[in-house]
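As you look at this complex, bear in mind that one protein chain is not there, while each of the others sits in place.
Chain IDs A and B follow the sequence of writing; residue 1 opens each chain.
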Amino acid sequence: MVATPDAVHNSIKPGRWVRSTCKMCLHSCTNLIHVTDDGVINKVEGDPTNPSNRGKLCPKGNSAIMRHYDPNRFTQPLKRTNPEKGPNIDPKWVPISWDEALTLVADKLKDCLQTDPRRIIPSLEDFQKMNIWVWPLAFGNFNFFQSGGTMCGGAYHPVNGYVHSAFAAANDPKYCNFWLNNGTGDGFSSHLHAAAQSSWVADARVERGMRCVTVEPRFSISAAKSEEWVPIRPATDRQFALSMCHVMVSEGWCDYKSLRKDTNAPYLVGDDGYFIRNADGKTYVWDSVDNRAKLWDDPSVGEAALEGGAWTVEGKPCKPAFQRFRDILADCSPEAMEKLTTVPPATVRRLAKEMYDAAGIAADAKIEIDGRVMPLRPAAYNYYRGAQGHKLGFQANHAFKMVNFLLGCIDAPGGHLGVTLDDQWVDHSHIAPGENGMIKPTPHQLGPVPPFAYPPNTFQLMDYFPVGVHPPHLNLEVFLNPEKYGVEFRPDTMIICHSNPIWAMQGPREKWFEFMRSMKFIAVSDIIPTETTQWADVILPSHDMFESWNMTMIEPPHTEGMCMRQPAVEPLYNTKSEEDIFSDLAERIGVLDSYNEVLNFALGFVQKPELKLQPGIKYTDKEIARRKGLLWNGKDLDWYVEHGHAVTERRLDKWYRPWEGMRLHFYIEDMVGIRDDLKQKMEAAKVPFRHEWAWEDYQPLPTPRLDPVHSEPPEYDLYGMFFKDIQINFGESLSNPWIQDIVYRDPVHIALMLNPKTAAKQGLKPLDIVKVESPYGKIFGRIGVSEGWHPDALGVSNALSRAKIHSKGIKHAGGHFNDLLPYDLRNTDGVTGQPETVCKVRITKLPDWPEHLKMGGSVYDLVDELAKPGKGRKH
Amino acid sequence: MAINDLPIVGDSFALGYRFQRYWDTPMANAFFFGELGAGLFFVSLLLGSAQGMLAGLLITGLLKTYFHLSHMGVPKRSWRAIMRPDRSWVSRGLLGIVGLMGFGGATVLIAWTGILAPDSLLVLLLKFAAGAAALVVMTYQGLAMSHSTAIAFWNTGLMPVASLAYAMTGGVMLLLAAVPESAQSLLPVALLLHLCIAAILLSMLHAARHGSPGARKSAELLTRTTYAKWFLVLVCGAGVLLPVLLLWLAGSVPTVALTAAAGTLAGYYTFRLLVFKAGVYEPIMSFRP
Partner (left out) sequence: MARYGMVFDLKRCIGCNACVVACKQENALPEGVFFTRTLSEEYGVYPAVNRVYIPTLCNHCEDAPCEKVCPSGATYTRPDGIVMVNPETCIGCGSCAVACPYDQRSEMKAESFKDGLFGTGELTPFEQQGYPRYTPGMVTKCDFCSGRVDAGLDPACVVTCPTEARIFGDLDDPESKPSQLIRERNGRPPLPEKNTRPKVYYID
């Protein structure tokens, strides 16, 4: 790019441009970093050569420089000298050398390894660096204490693993004509590669007239840009989806051809929930032409029945899996579901018809792309955190998939597609054949899970979630009731990196503080002070995104390929890369070789032996990045330094119907098998809490059973729900002055939001100070009203979530919404560990703020200043 | 109309009316003293009072200058304000002030020292020039405001008329209070001027109520909401009604005249300030039906 010697605009001052990857959220838009001749980073732009974000950056990506130059950044390793720990207590850091810091940490870790490695609780949460995430596997530790991803992904990832054999999922904006968003901001404000996805969706809407419908309790950005907003009561999306399915199945608005050919919907299922199998384990279908059962791959099958039964096959009464779903749907009419969802039945019926019509099923629409002819199904049901984050999470995700199954749009052009996390090498197919013509399900999208054990080997009871994602909130449940869960170890040592669980873990902060106080030693690696660094005994400061190397591909929709991060400048301070810190620690505690082996598997280097990490060597961030790049496309770092990334549009055979010729898991039989296996193991081990384990959560088909949130005591009369928008999601940005500038000027992020009629009924006015209580915790805040809220909802933005800590940069409000959430087993998905993310609340008006919040510097103080006429604000 | 439903929004990113606060209290002070001093000078010039002229020059020269400089973003460059008399009322006004100080100062000096005869041509020309300059200074601020399509309430030809009327009224009332003997000639002028002010205020509000949305919002602020108390009590009550009553009933009594003058000036100052405070930018568009 051009530079002008006397330029006043930053991007054209003399300097150089560095190709790199953004780290302001966990995704990986690539960027261009401008460094002046004086070595100052003065502009960050999107990289136009990347077909994903195509030169664009969201506001977080644009604000990165103010993270780099944040004066609150850790500048060197620190040791705590104040033994008293608390959220707003000065740790009285003293600077120490790296050697002293690493020795301190390593000594504590060694002590644990020698006595009981389970004393260590790791919280290593950098999604862009899975090599750090898997570090504890080097010593067989499966403890887990990070808040990122469990509220949005607890059940989401396992179900995507079952249905798409992928990590995430998104609608296809290239061909979709009817895009339904349920509890997600995909394409507008959030989720996959926001800058990229919103660009694709805007093009689809404006250039192709794609119709959008948003189903959610709040009038979100997605709703504002959609042709239709369907308000829905919080935590009822599963029932809405099932009511859609009810209509589609009753009216015959389904892609029966796809169900028959591409899924296990016709497979015969016995009353015990298992497929009917012959002696060789092969499954059956019912041929409605010959009117008898045949093996699933019998070429003589005329038409495999989807409905009907009960027939007797192999001596057992059975029905097709589809019929079993139809039976469940009998209770899911829009009229029946309206009582819960408040969505008018006419709306459900109309949407079902519109989606069916838009999907082109009647005409069996086809499309030819690159010589391959495929079904064109340009109508799809998209969903994410808001819709899936509930106790019956597995069933919720499954229910949303069912709409797409019925539309025949799973992985079809224009439809709802699986998105992989990190393909690692270009030819890596995420699809493998499973049994009986079905794809091999891959629910463990985030790595291996610990085997069953009693007494438990993990503090968060992951030993009992064979299909799940770690449930870190259960750490608190077990901490408060160790005898009940029979844990024979007490964790007392934490190692935390790029993670802030004290900010966001669900459950009351006070109880989490007890948990932290029970720790004898806490080491934290981070860039800036957070709610969690407050508790550290040692701070190990790490490089930021302008000072380090990385190579990552992380759940990009529509594209694939490694994105490289390279240092743009020398580190500003005495920091180290996370790789240096953790390989050094690994060496000091004697697990370096084991760690390198873990990495060889986790990062896929076993695919190319010349890339394997060798014993005894501490690999730097640069070396690991180089290997990941070589693994992807055989190109060395110099190629990546020149190109910045290897991103291309996703290879079509990996993107559209990558399982062609195989069958998808419409019916998830694993739920029955895994449940029975787990039950049997728990029985054999006489696990004391086995009788309260939620066996009924394991369902091969989604049901309309209510989540327990709906049966809280009636005095809790509103549904509290949490939300974010593009300025503040998937990463920490609230400490950034540029993000504060835009978030706290946005009317939706500056108050606890109510529908005006609801506020009036409760006797509340805007600016009233209130206490919000759930059966589990409480927060404080100030009321705002907007017509864009379901009357039963209280909306709490993430912008109000920070706590007062010893750093000036962060504006506290009245407590994190997640303080209101339960952390118990009753509100946890027995299948996946997914926690409930909605709560029933009641509101009490207060005459004034409670004493502990009257300390100035809050969000509300800032909002009041901005409300005053005039320009600018004080700090 | 629907656009009226939009709120005043401070510095948030919600669509709505925004108060203008670029010209705030220091600028209001500068306007007030600038016009008052010029008005006092002008009336004194007509009545032949050298002390009055001097007082007026001092008010404008010292107080207006001080407050205007304290408002400026880059005070040490303020001399540049004189650069565009072809387009800018501020430039013209500054020239006017220079002229007023120069011609007016010379007039006062000559009157004091008696160097030249009061009816000599040069003195007459000086007086004429000084008077013209005073007229410019009395009206230019109102003219500058009237050109603003941004602050709709200011966008009326009544603004410079209000400036002129208030300036003259202020000058007259100051003289009335300081020189009780002038009551004979000044009382009817004072009453008339106050009635003019009343008429101007009423017209201004009437035009605003039926004008563009920003003007309507300002009128609402002045008569019904945020600034209503100040406007009605000080500007209308103390500034017009009270002086009219007092002058009518006992204007020749010095203390009464003094009280009336205090009322007039309080009303005048409040007017100057409120016209700034109640000025709003209109929302640039609205989609509500």
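Everything that follows uses one rule, which is that contacts are C-beta pairs under 8 Å (C-beta built on N, C-alpha and C of every residue); 3 or more make two chains touch, one makes a residue touch a chain.
Just so it is clear, the model here is predicted, and its values are computed rather than measured.
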Could you tell me which of A:Lys23, A:Lys56, A:Arg80 or A:Arg377 touches the chain that is not displayed? A:Lys56
Write down which of B:Leu122, B:Ala150 or B:Leu192 is the residue touching the left-out chain. B:Ala150
Tell me which stretches of subunit B touch the chain missing from the display. 2, 6, 11, 13-15, 18, 20, 22-23, 27, 71-75, 77-78, 80-84, 87-91, 94, 144-145, 147-151, 154, 212, 279, 281-289
List the residues of subunit A that touch the chain left out of this view. 1-2, 4, 7-13, 36, 38, 40-46, 53, 55-59, 61-63, 65-66, 69-72, 188-189, 194-196, 198-199, 201-203, 205-206, 219, 221, 223-225, 229, 231, 725-727, 737-739, 741-742, 745-747, 755-757, 786-789, 791, 808-809, 871-875
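Following the convention adopted for this analysis, only the chains that are shown with their structure count from here on.
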Where subunit A and subunit B are represented by their mean Cα positions, the distance between them in whole Å: 63
Show which residues of subunit A lie in contact with subunit B when the two form their complex. 742, 745-747, 750, 866-873
Subunit B to subunit A touching residues, read off their complex: 8-14, 18-19, 21-22, 24
